Every structure is written in C-alpha cells, then in structure tokens.
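Apart from one protein chain that is not included, each protein chain of the complex appears where it belongs.
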Amino acid sequence: MKKNILNILGLISISLLIMGNVQAQQWTIDPELKDAQLKVAYDEASIDAGRAAYEKNCKVCHLEISAIEKNDRAAGAAPNLGNQEFHKSNTDGEIYCKISHGNGAGMPPYESMISEDDRWKLVAYFRSYCDSYEAPISDDAAPTVVAEKFEGTITNMTLSYDVESKIASVVLEGKDSAGNKVIPKNVKVSVYVKRYFGNLPLCTDKKTDDKGMITTELGAVPTDTNGFVTIIATANDGKVSAEASVQLNEGWTWENPLDGEHMWATRDKTPLWLLISYLSVTIGVMLVIGWAAFQMFRIYNLRER
Amino acid sequence: MSEIKKQDDNVIMEKIRKDILTPLTTFPLGFKIWVGSLLTIIAVSIWAYTIQFQDGLGVTGMRDYVSWGLYIASFVFFVATALVGMLISAVVGLLGQKWIIPISRISEMIALAFVMMAGVVIVVDMGRPDRLLNLFIHGRFQSPIVWDVTVVNAYVFISILLLLLPMLPDLGIIRNHMKKDLPKWQWNMYNILSLGWAGTPGQYKILHRTIRVLLILIVPVALAIHTVTSWLSALTLRAGWDSTIFGPYYVTGAFVAGSGALIVAMYFIRRAYKLEDYITDFHFDKMGKLMVLVSLVYLYFNLNEFLVPAYKMKTADAHHIHTLFSLHGEYGVMFWLTQTFGLLLPIFLGFFKRFRKPFPMMLIGASLVVGAWFKRVIIVVPTLIHAHLPIQNVPENFTEYNATGIEITVTLGVIAVAVLIITILAKLFPVIPMWEIAEEKGVDIEKDL
Partner (left out) sequence: MDHNITSGAQSRRSFLKKFGITVGAAGAVTSLGLLNACTTDDGEMVTVLTTDGRRVEIPKSQLKVDTEEIAVRGREGIPGKKFVMVIDLSKCRNARKCMTACQGAHHLKPEQHHINVLRMQNDGRTGFFYQPKPCMHCDNPPCTKVCPVDATFKRQDGIVLIDNERCIGCRFCIAACPYSARVFNWSEPKYVEGDENRVYDVELNVPQKKGTISKCLFSADQLRVGKLPYCVSACENGVYWFGDANEDAVTNGTSKETVRLSSLLEDHAAYTLLPELGTQPSVYYLPPKNRLFKYKYDDEADDWMKQYDKEAGA
C-alpha cells in the first residue's frame, strides 16, 4: 500500500517535472517579426536550400521529419518539425525567431551559425511539409514554375553503371492510378554508396527527366580490395530502392599493418636487432654463469685429502 | 725457519678462527629478540598479504591514476641497494683497493638478500600473481619488464656465485675445524658447499680466475639491472619520468643507498660479533669518503634532473616541479626532508673526520637508507598524479595516494624478510673472508687451512 502511494507520488512528481521543463522553455520572439511572413520566395530553390541547411545543422537532433498530425517524439526530445500542430501554432516569423534565438534549453540559438537568408529558407523547407500552407505572394517574385509532381506508383527501378563513362543511371518505370504504363518524371532519386555502417550519399538532388532517368557520376569512391562497391538508389523518399554491385577499378592491395616488425608488435614480430641483442646478451651471460659453475666442478675435482 | 713460520701461521689462524667463527655457534639473547621481532613482522605481513590476495589490490591505496605505489617504490629501492655488491666487490675491488676485504662479503650478502626481495615485491604488486607463468610462456622481447626479469635473475645467480666462490676457502676452514662444534646437518652443509676445497695452487688458480671473470661480468649486469629498472619509468611519456638521464640517475642513486645500507650493516655486525679488529674505524672512515663521493655524483644528477625542467617550466613539468619543490606542494615536505637527510646533510657531515667514525656513520647510513626509500616514493608517485589530461569524474581519493595499513604492513614485511636473510647469512657464514685476512697477514694459504 505504502509502495503504491510512493509510486504514484513519484509518477506525479516526474510528470510535473517534465511539464515544468517544457514550460521552462523561454522562446524569444522579436516583436517586429512575430507576424512576419516568409521573406524568401516559396519555390523549389528555397526549399532545396532549406533542406540542405536542415541536414547540415538540424538533423542531428530533429532527425528525419515527416508530415504528420502531431509530434511523435518523446517528451523533451527535439520535435518532428513536419507535424501539423507545429505549423498551425506558429507563424513564419515565429519559426524564424525560434531558430535564431533558441529556447535557452535544448534548442540552441543559431543566428551566429546560419545566415538570415538560410534561416528563412529553413522556414520554407518546414512549410513544405505543411498541408495547409499558403505562401505569401511577393510583388517582385517571378511566378514560380513548380514542376508537376508525379502521381502514380513506381513499378520498377533499374540501377546500372557504365564502366567506361563512369556514369551510373537509374531508370524508373511506373503506372498511373488507372494501371496504365506511364513514365515517372520529376521524381527525386538519390544515389548512395554502401559503406560499412551506413550509406554515403553521392547525389541527392536529381529528378528524373522525361525518360524517367537520372544519371550521375560516382566520383572518387574508395572500393574494396577487388575494386567493387555496392551502390544503392532510392526514389520517393526511400519507398523504392535498388542495389547494384559494380566494379569501379582494378582494386587495391591491402597492406596488413601488422606485417612489419615493431616495438608494439607481438613477440613473433620482434624487431630483429632487438631479438639478436637480447638473445646474445642473455645467452652470453648464461654461458659465463655456466662456465663459472663448471669451474666449481673443477675445483671439486681437485680435492685432496 | 719454516717451522717457526708455521707456528706463527697457526697462531694467527687460531685467532682469526676464534674471532670470526665464534658467532656461528653462539645465540645470545639479543639475537633471539632480533630474529623474533623480524619473524613477528613477517608473520603479520603474510596475513596482510593473504587479505590482499583474496580481495585484490583494492585493499591498497592505489587507484587508476596512481597505479603504482609503495610496492614499486620498494622494488626500485631493493634493486638500488642491491648494487652495493657490484660497487664494493667489483668496482672498488677491481681497482685494487684492499680495505674493502673485510666488508666485501657483507656487501654481497646485502646484494643477494635485496635483489631476491626485489623479485618478491614485484610479485606482491601483481594483480594476478597466479598468472606469473604467463611471463615466461608469453613473454615479449620488446617489453622492459621482460628485460628486467632477465637481468635481475642473472644478477641473483652471479651474486650467489660471488658469495659462494670467495667463501670456498673459509668453508674449508669450517669443515676442517668445527666438526664437533656444529650439528651434523650444518657441518654437512659446509662440507658440501666447500666443494672439497684443499687450498691447492691448482684450485686457487681456478678460483682467482673465476672470481675475476665474475667481478668483471657483474659490472655491466648490475648497471643493466638498475638502468632497465629506470626504463620502467623513462620509457613512458610522463612528465618527471620522460628523461634521458634516468639510467645514470638511478645507478648513482643506487650507490648512495647501497653504501648507506652497508655502513649500517657494518656497524651492527661489528658490534654484535665483536669484530672491531677487522672492521676498524679506518674502514668507516674509508666508507664515509666513498659515501661522500657517490653522494656528490648523485647530487650532480639530481641537479640535472630537477634544475633543467625547472628552468623551462613546460606545462606538465611545471606541475611536477611545484609538487616537489614547494612546501605547499603535495610532496614538498617529503621531498625536502628526503633530499636533506638522504643526500645533502650526509655529504656535508661526511667532509668532517669527526663524523666518519662508526657511530655517527651508522646514523648517517641509516638516514641514507631511509631517505633512499622515500626518494623512490618521490620518484614513483607524484608523476602518476600529474598526467597529461585532467582527472575527472572519479572519487576524490583517485587524485591522491594514501597508502593503506595493509600496503605498509606488506612492504615492511618484505623489508623484514630481506633483513632476516642478511641476518641468517651473517649467522651461518663467516662475514669476514678469513683466508684473505690471513693472506694479508702473511700466512701461507696455499694449503688446507
């Protein structure tokens, strides 16, 4: 009975503590920016730049974001900035200020690290996850040409690599909602190379052309000793992917760092000079001691009575 | 003529035998109390060690930062003092200085006892003494510890030989004259150990040559044991240890410690065995001068070792210098007391003939020995406290070293064993080489004495 009461009290106090922590956040909103609207054009360029800045600065804590209703992260952890509640309860200017000044606790102030322009582009990027976002129409902005987003499903992805031209290509095939074959255009395809702990992005900003294809150079990528790497292509935010093991070069010889003789090596790799010195000194001293013992034996032999 | 000489010889030999061999069969109360006290200390320390063996090295004051403490300091001290055998018998002996004849055997006894205890205290310091054999099965030639084990063992064997071989004629004398005075087992021991010594020219020839070769060999071996021991510190990257002159620093310090130990042993053995005719005031005077000489050389190395980093005050060195030299530093008081009573004062006093008398020399010698032990603590511990990176996120006691009762008890026990070994050796064997004294007095020694 007593234990239960203590448990309940503990639970309550912890909850209060968490709520208290949440309320202890001190967001600094500049009054003149509180109702400000997006100060960069809400177009693909801004969103892409915002995404780049996000991956460089924010992703470590906020991780991947997605357009969901409510924040799905644990209390006290960096929230999922694609959640709709966040978008509904913050103006563009408020988001900008939160990025710039932080909250004095878990969210640091980024105004010295990210330029003003980039911070607005971050806002634009976040807003791209907001279902009901209406971009401000600025007078001098050119009408943005938003390329048509591909509707339909991708049925096949073919990943290939041409050794001579050193170009990797990804070709997508798809069908529309009616089931007719259609070429997926303007789909973002990313190409990675598989590394031991994760996948290194090689290109992330290409969109399929009219033939449903993207091409990219792999660049200088370290291979295994036979010259092979495994490349991975994904499309539609990872929903479709393909892998290929390709040979980029002749390979290289791995030199085992343990091959040489070192002072730090195991006994069988003792530096030769040391081995010879140690053994000759030790054996030499032992021989002299043995000789002395033999002399004692000779003394014994010379005993007379 | 030869008849008279022979009678003279017999008279001389009889006196020598009486003076030097009487202690072998007498066990005065003082001796019993002395041995009894040593055995008590040893018994308590064995009990303390069993606690350490069961519970682990955590019962000592060592922790992750000061990971070497009294045991390693004692190890260095034992190896240092053991060099006295080489100093007296080999260096001074090979130089043809005859005054060392009465004390050379005592110095070999000290050397043997202390170097054996060096091996013991190292095992005491091991975290897994049950795995000692790994050292021999898996030993790496690149490790200074393997070098140290090699040379220390070599020194043990050479010291045993240098104790036994010059003693062969004396063992012959005991075998010839003391059969009825000794228990059968003891006389048998001397009989066997004397290797049938008959004093023939042939035997002497072999003896002299072998001893000479071993004396020459022991010089590099003894230098090696203490240089390699210094490398246990100097081959690391720590301030206070990362020094190029650690080898000679240790070796010269060893001579100081060894001469101090020898002087103390000389005094008490002389007193206990009434050997004033053999270990005379002259010997204390000469040892006093030798002590001043080696201490001056050690002082020279101390100046180099401390003034050079103090001038530059590199970051890590500065901490180390401050710890030692400032009386507010953690080891400041110990450092200055050690340097004063273990080096500076002995040098100063040694310049005056008044202090090169037996009793003052014994006090100075004791001061040297105690100072030498504390100096090794100063060498080992402060460096470990001041690593390159700060000590954080650990309990308070990790930032300092406080030796525990068990640690001190075990250390005292090992020292007691060393002293006990010397006591037993001095009791079992004649401490003064009778045949060499006889030879000096003109006795014809090329016979069965």
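By letter and in written order, the chains are A and B; residue numbering begins at 1 in each of them.
Just so it is clear, contacts are C-beta pairs under 8 Å (C-beta built on N, C-alpha and C of every residue); 3 or more make two chains touch, one makes a residue touch a chain.
Remember, predicted model here, so these are calculated numbers, not experimental data.
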item: Among the chains presented, those that the missing one touches; value: A, B
item: Of A:37, A:71, A:84 or A:158, the residue in touch with the unshown chain; value: A:158
item: Residue in contact with the excluded chain [from A:29, A:130 or A:242]; value: A:242
item: Which of B:162, B:211, B:232 or B:349 contacts the chain that the document leaves out; value: B:232
item: Option touching the unshown chain, where B:15, B:32, B:98 or B:131 are the choices; value: B:131
item: On chain B, residues whose C-beta touches the chain left out of the figure; value: 55-59, 62-65, 67-68, 125-129, 131-132, 134-135, 138-140, 142-146, 149, 232-233, 235-238, 384, 387-395, 398
item: Positions on chain A contacted by the hidden chain, ascending; value: 55, 59-61, 63, 77, 108-110, 112-113, 158-164, 192, 195-201, 221-222, 224-225, 230, 242-247, 254, 256-258, 263-267
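Following the convention adopted for this analysis, only the chains that are shown with their structure count from here on.
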item: Interchain centroid distance [CA atoms averaged], chain A/chain B, Å; value: 64
item: For the chain B and chain A complex, residues of the former touching the latter; value: 138-142, 147, 150, 154, 157-158, 161, 164-165, 168, 195-198, 200, 202-203, 206-207, 209-210, 213-214, 217, 221, 448
item: Complex interface listing, chain A residues touching chain B; value: 263-267, 270-271, 274-275, 278, 282, 285-286, 288-289, 291-293, 295-296, 298-305
